[in-house]
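A quick write-up on the structure given underneath.
Note that one protein chain of the assembly has been removed; the remaining protein chains are unaltered in position.
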Amino acid sequence: MSFFRDPILLINFKVYEQSIGRGALALGKAAERVYLDFKGSATVIVAPPFTELRTLVESLEVPVFAQHADPVELGAHTGSIPPEAVKESGARGFIANHSERRLRLDEIAFLVEKAKHLGLGIVVCATRPREAAAVSVLEPHMVAIEPPELIGTGLAVSRVKPEVVTESVATIRKYNADIVILTGAGISSPEDAEAAVFLGTSGVLVSSAIVKSKEPERVMRGMVEAMIRAVEKRKSQAYT
Amino acid sequence: MSFFRDPILLINFKVYEQSIGRGALALGKAAERVYLDFKGSATVIVAPPFTELRTLVESLEVPVFAQHADPVELGAHTGSIPPEAVKESGARGFIANHSERRLRLDEIAFLVEKAKHLGLGIVVCATRPREAAAVSVLEPHMVAIEPPELIGTGLAVSRVKPEVVTESVATIRKYNADIVILTGAGISSPEDAEAAVFLGTSGVLVSSAIVKSKEPERVMRGMVEAMIRAVEKRKSQAYT
Amino acid sequence: MSFFRDPILLINFKVYEQSIGRGALALGKAAERVYLDFKGSATVIVAPPFTELRTLVESLEVPVFAQHADPVELGAHTGSIPPEAVKESGARGFIANHSERRLRLDEIAFLVEKAKHLGLGIVVCATRPREAAAVSVLEPHMVAIEPPELIGTGLAVSRVKPEVVTESVATIRKYNADIVILTGAGISSPEDAEAAVFLGTSGVLVSSAIVKSKEPERVMRGMVEAMIRAVEKRKSQAYT
Partner (left out) sequence: MSFFRDPILLINFKVYEQSIGRGALALGKAAERVYLDFKGSATVIVAPPFTELRTLVESLEVPVFAQHADPVELGAHTGSIPPEAVKESGARGFIANHSERRLRLDEIAFLVEKAKHLGLGIVVCATRPREAAAVSVLEPHMVAIEPPELIGTGLAVSRVKPEVVTESVATIRKYNADIVILTGAGISSPEDAEAAVFLGTSGVLVSSAIVKSKEPERVMRGMVEAMIRAVEKRKSQAYT
């Protein structure tokens, strides 16, 4: 995952009406334009449903992640998508343990190992700071912090509870110096994204604020620009 | 599902190495040839993993089913594939409650209603005769009988335990006169498929015997021919 | 379960503060008084948490059910309570597939068979009428109807949606003439219980309206009396 450059905008399509078929492709194309415009100074990643994975990979240059992978090996499984099937689709990685698809600890451990073995990126979601720290011991590439009380509220943790972000970052860093940390709950505006990065995370995991927007591309662009500003601000503070 | 003609060969790709990427397409093409050769006297359906669904639908004439659908509405779900996403991919239906992906009763009821509402076919798997009867009360298009003691044994219920098939058929028919009944455990040869149809079911649900075969097309063809023979035999007996 | 006489008041203690320790025993004693007072004309059953099961069985005459049983055989299971362990505690039966503890169809089938084999009573919960009908094909002793839209609302299905009760009863009766039908969602007053029985069910499954009441015994007594009245009313109508 060293090929992804900070700051990162990871767009979880979930399965809204806008996330399947033509909608998925349109969102993907918008993301691709933003991705190409900011290449070198930011990264955009899209995470469509399994059924749209291959089409987006084949049509677009923007990196594609799956929203999940099942903690199983290739074999006699019906309805499951093991990491190998994600890899085969051409996707570059996957999200795991999202609050809407929680996994057992042993399953997360399996998926982290498997992702690394296959050369896939993996973002593991976690809620409380200590949980995020436990996840970071498993050494996935990225961890996304989602305080449970803010999930689905439209309230950005980075602005409503900035101390949760800074505390999470501090707790995680005690156990893992390298892991990429994303902010993942309730990010709905460029200001939220800016705060997330300014508080010390490397980017954001966003869904409805983009997917259900009437102007998704404008929101993506605004978030990427805001995060780049935050990176600059952080650097300039560091030099003071 | 009235558009599907007896006997039916439903091929569950599962997620073997042969079931993803080029392997999925090759299996699909073989199935398409058999499907086209027997059109009018038998039906072949393929069920690839979610990630291969759209590619197979767009490349092939053979009907495509998903291996599963998640019992949720479109919306804020991560990593789930609701029936609407299956529909959007162009698939004609899906399998539910497979022994490798068991569902709660309320979830099966939800999926049956939703499939019908969307015009998708639905095959619900069940093990014991009484369970299959309970499923048939929910009125899915098809039910597949999988006696638990034969799942994954390579022993065909239609030949090892013919009485389970006939008992299941009899029990199901008490509650549902129209449902299409498939035989689903351990079918591994044309003879197994023939017995399944001769015993009163409308076809078979097959996986590894085809997917892991060195000559999958030959096995498909043999099974379809054997089932057509069984239909004839049954008819001629009926007239005697 | 033929030893239980209509109408039935089944009290699910759940795990409120009032449902454990002394609270459980106090509730059980109140239920016992009502049970003894109406013996011969109604049945009261209590369903405390697993941890209180044996104490209540040993201290009280009122019949005791478990709130759940795990669909496993005796053996190497940690944290599970198989039906045999419920039986051993002296309980007379158990609830299964409650909306707060949904089960897979194959698990319900297993539990029904096992309960009968062990001589335990079993009440299976179900939501929609068709689901309840599917359950009734498995032939448990009792089925409890819980329309999902009324669960936990404090609105009694028997009064807010009487047609759901009558439709459920009619649908179930098509498939099973003998099963005992309880009404299980939102019963919170004697009037609700009366309506439930008047509409054709044999009793009610009640929780918070009794457990969280300041006068649980008064509520129990009121419900039993109301149900007895409803039985009389139904009989007198039948003779007209």
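A, B and C are the chain letters, set down in written order, and residue numbers restart from 1 in every chain.
Throughout what follows, a residue touches a chain if its C-beta (ideal position, glycine included) is under 8 Å from a C-beta of that chain, and two chains touch if they have at least 3 such contacts.
All figures in this text were calculated on a predicted structure; none of them were measured in a lab.
Contacts of the undrawn chain with the visible chains, over the full complex, involve A, C. The chain that is not drawn here is touched, among residues A:A30, A:I45, A:V86 or A:A126, by A:A126. Check C:P82, C:G121 or C:G186 against the missing chain and you find that the one touching it is C:P82. Residues touching the missing chain, restricted to subunit C, are 12, 14-17, 20-21, 49-55, 66-68, 72, 74-82, 84-86, 88-89, 95, 98-101, 152, 207-208 (touch as defined at the top).
One chain is missing from the display, and on subunit A it is touched by residues 97, 102-106, 108-109, 126-128, 130-131, 133-135, 137-139, 148, 175.
FYI, only the chains that are shown with their structure count from here on.
Annotation of subunit A and subunit B: not jointly contacted by any chain, touch as defined at the top.
Ranked by separation of Cα centres from subunit C, the top chain is A. Across the assembly, subunit A contributes no residue that touches 2 or more other chains.
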